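Every protein chain of the complex appears in place save one, which is left out.
Chain nomenclature is as follows: A, B, C and D, assigned in order of appearance, with residue numbering initiated at 1 for each chain independently.
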Amino acid sequence: MNEVINLQEAVVTLGQFPALTGVTLQVSQGEIVTVCGPNGAGKSTLLRLCAGLLPVREGSASVLGEDLHTNRRSIRPDIGLLGHKSGLYDDLTVEENVAFWGSMVRAGDLEVKEAIKYMGLDGRLRNVLVRQLSAGQRRRTSFAGLVVQRPSLWLLDEPHAALDTEGRDLVNNLIQDAAASGATVLLVSHAPKELSSPSGRFVTLAGGQITSDTNKEGSGDGTS
Amino acid sequence: MNEVINLQEAVVTLGQFPALTGVTLQVSQGEIVTVCGPNGAGKSTLLRLCAGLLPVREGSASVLGEDLHTNRRSIRPDIGLLGHKSGLYDDLTVEENVAFWGSMVRAGDLEVKEAIKYMGLDGRLRNVLVRQLSAGQRRRTSFAGLVVQRPSLWLLDEPHAALDTEGRDLVNNLIQDAAASGATVLLVSHAPKELSSPSGRFVTLAGGQITSDTNKEGSGDGTS
Amino acid sequence: MELRDAWSIARKDLRIEFRSRILTNQIAPYTLLIVVLFGFALDADTQTLRDTGPGLFWVAVLLIALLAVQRAVKIEDDDAAKERMLLTPVHPSSVFLGKAIALFVQLFALETLLFFVMLALFDLSVEDPLLICFSAVLATIGIASSGTLYGVITAGVGVRETLLPILLLPVLAPIAIGATRTFGDAFGRVDADGWAWFGLLSVFAVIYTVLGMFAYGQLVEDA
Amino acid sequence: MELRDAWSIARKDLRIEFRSRILTNQIAPYTLLIVVLFGFALDADTQTLRDTGPGLFWVAVLLIALLAVQRAVKIEDDDAAKERMLLTPVHPSSVFLGKAIALFVQLFALETLLFFVMLALFDLSVEDPLLICFSAVLATIGIASSGTLYGVITAGVGVRETLLPILLLPVLAPIAIGATRTFGDAFGRVDADGWAWFGLLSVFAVIYTVLGMFAYGQLVEDA
Partner (left out) sequence: MKIKFKEVKEGRFNATSSRSTRFLGFCLALGIPTLILFAFVFSPKDDTMEDAVRLLYIHVPVAIFSYVAFGITAIGSICYLWKQSRWWDTTAHASAEIGVIFSALTLITGSIWGRPTWNTWWEWGDVRLVTTLVMFLMFVGYLALRQVPAQPQIRAKRAAIVGIIGTINIPIVNRSVEWWENSTLHQQSSLTDGNLEDLTLFTWFLGTLILGIAYLWLMIHRFRVGWLASEHEALGYGAAIEERQAEAGIQTAIASEYREEGEIE
């Protein structure tokens, strides 16, 4: 199978602090992987590493076939990252924001319109400044930007945070659709496994390392 | 029973936009009320109204026995609000932040220490700058500031967001303890009711109005 | 109002400033740069510079004060700390006082530095050191008070960086004028009655401080 | 690199600026204030003012440029938009160009305003309008390019407000010197060969723009 993410004992330091202390993880194309773990375990750091935003200090790491040691740049356009921050311009409206990020990834007007509609932002909200949105609406706008991008690797940091029930379902569908169409999804979630998570595979991170790697059924295919 | 929050057809506008369009809500002392509702329903606005941070435009509103029309100030020290933003200083350490907010509410050193410990922030994290914390650790620090305050009305906007399972339990306990000792808690949550929420009463907000108000058992004591 | 609160707040602000080493690593060099820029823009001989020295000193102080006020506001604004402050029993005038004290300390330290640099570069000699000291202290109190007050007015406005200067500079102008005259007198460059101007500075310092302590509460209440 | 991207980015920046009306409501008055402040600090007769006019003009422009660069950086920094930009196929030099264009447009608009105000206030007369125009354009290109470059260097630093001036002002100084001389010549106030200085300005404009387009990519890559 095609390995989209392949980390071997990867170490990442933030300042002096080793946020990841040797992560070994393989993710194949089309997989949906949920990363869980306590606060400060290094989940967000893992996502940022996979997005090529952080240097690998030790170990080997490759994403989408590129070695992160030598080239962290060329893969980035194929990656969609939804972090804790939303990456929006406060003084532009919802539509302007999505259209801007759309134009940056060469999406057409139609796609922008559809993304806005898909995330339930049409109608009044379309022309509201992002500054004035509620937390959940903001999050949705950020998502709409990802939808127009159609990345081949989705990295989602707590995608369900701040969303209402309908929004959660929307996101779950989105993730499933993306995976079905060949994209790979790595998402961080604090929600308990029992919840309707779109993922079959759960990876637990703690102390900057992967402590368990199981399918929902509980069958470990452990790397640690 | 003592009405801690008493809103009658309260209207709040943000800019031109009526975020609350006539909310009627009574909350008695010691109650735990969970506010749910879709994104943009006005939940955060409701909390900010109850904290005396927003002016009431129409209708009547009183909190902790004070009329919000005439006096939004004197009640504030008794209110603890945890909003979407954390209210911390990025360039101070965890301990310095909690100690500062502690000194602002006249808490002793011992209480500060205990709050830090309670929120699982002792050890290494105590001396880490807030800027460097992970999302969940930040949230915990913010909570620690509330714990030292011991307000008599807790207004929590998605208190479980970004917290891990252990953190959620901690917060649930905290809420229950607070209510048991006579404080009132109003919390916003997107988590489904089935989850172990500390609340018996659920209020649903939509379109700036309360659309349902039920106990967990499903027995409406409806105000709308 | 409790002085203890004011002190906690001042300490917190100063600690944040100290931690980021802004004063030593950045504002201080900026101060020097401003002097250089002026000296250069005037392209003038030392005589002119000597005459305009006091004026330049205070214009430089105003520009530095702007930066310092912006920092002070940003600290509170960044993560809604300002709002959280409202939900404590601390009296707004304590907050005002605390932030003004922190601002005063920073400004005064920078003025001292700037003073000696200009003394050397512009070849000035002091005739009345007492007047210099006192008027600098009072002018700085006035600047710190009004800066803090206007800082909170522009807080949370989003366009703070640009709104603040246009609001604050006119307010500071009288102080700058007064201080320029006292300095001019103290350097023996102009025939002004320094101590009379000094009276004006005191009046402004008192007015802005008292006004600030009252108005601050009014302003933050609805924020 | 695609020009279309640069243009989208420039439009976005200008739209944000336009929406917040910073240019008209705040920077413009600030500009005027600076001029007034200078006039005041000099306390001089019209003759001196007329001679120092070009220098004051460019010092004012530098201070305005600082404000504008800070705004431009803040827009990208506030909500991690800068990082998101990395995850698009847009070439960094397009981003650089786009942001520099937006900065240029804003600065140029303000310079025009400032120019006419100073013309009126300081009672200057233009001898060589062509030189004024060309040198203003080139100097502004240099300022916009280096401003954008240094903006990204200080982006995300937390102490941006204070770090930026001390890094940027020395870099802008040669441009300000050159432009002052061309203006001085164009106003007929000094005996400089304006067009020679104009050559210097062109060199700086080209150097900073080319350097910026290369360095920008280097800088954002790891951010």
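Worth a mention:
Note that contacts are C-beta pairs under 8 Å (C-beta built on N, C-alpha and C of every residue); 3 or more make two chains touch, one makes a residue touch a chain.
As the structure is a prediction and not an experimental result, all values here were calculated from the model.
All shown chains touched by the missing chain in the whole complex, by label: A, C, D.
The chain not shown here is touched by just one of C:Leu14, C:Val105 or C:Leu121, and that residue is C:Leu121. Here one chain is not drawn; of D:Val36, D:Leu167 or D:Val206, the residue touching it is D:Leu167. Residues 146, 149-150, 153-154, 157-159, 163, 166-167, 169-171, 173-174, 191, 207, 211, 215, 218-219, 221-223 of chain D touch the missing chain (whole complex, contact as defined above). Residues 9, 11, 13-19, 21-22, 40-41, 55, 57-58, 206-209, 211, 224 of chain A touch the missing chain (whole complex, contact as defined above). The chain not displayed touches chain C at residues 21, 25-26, 29, 32-33, 36, 39-40, 42-46, 49, 120-123.
Please note the rule applied: only the chains that are shown with their structure count from here on.
Both chain B and chain D are touched by A, C. In terms of the distance between Cα centroids, chain C is separated most widely from A. Taking each chain's centre as the mean of its C-alpha atoms, chain A lies 38 Å from chain D. If you average the Cα atoms of chain C and of chain D, the two centres end up 27 Å apart. For chain B, residues that reach two or more other chains under the stated contact definition are 90-91. With touch defined as above, residues shared between interfaces to two or more other chains in chain C number as follows: 20, 158. Interface residues of chain A facing chain D in the complex, by the touch rule stated above, are 51, 53, 55, 72-73, 76-77, 79-81, 83, 85-92, 96, 100-101, 103-106, 129, 145, 149, 151.
Remark: chain B residues 14-15, 17, 37-40, 43-44, 84, 125, 132-137, 139-140, 157-158, 161-168, 190, 192, 195 touch chain A in the complex.
Chain D meets chain A in the complex at residues 5, 8, 12, 15-16, 19-20, 75, 78-81, 83-90, 221-222.
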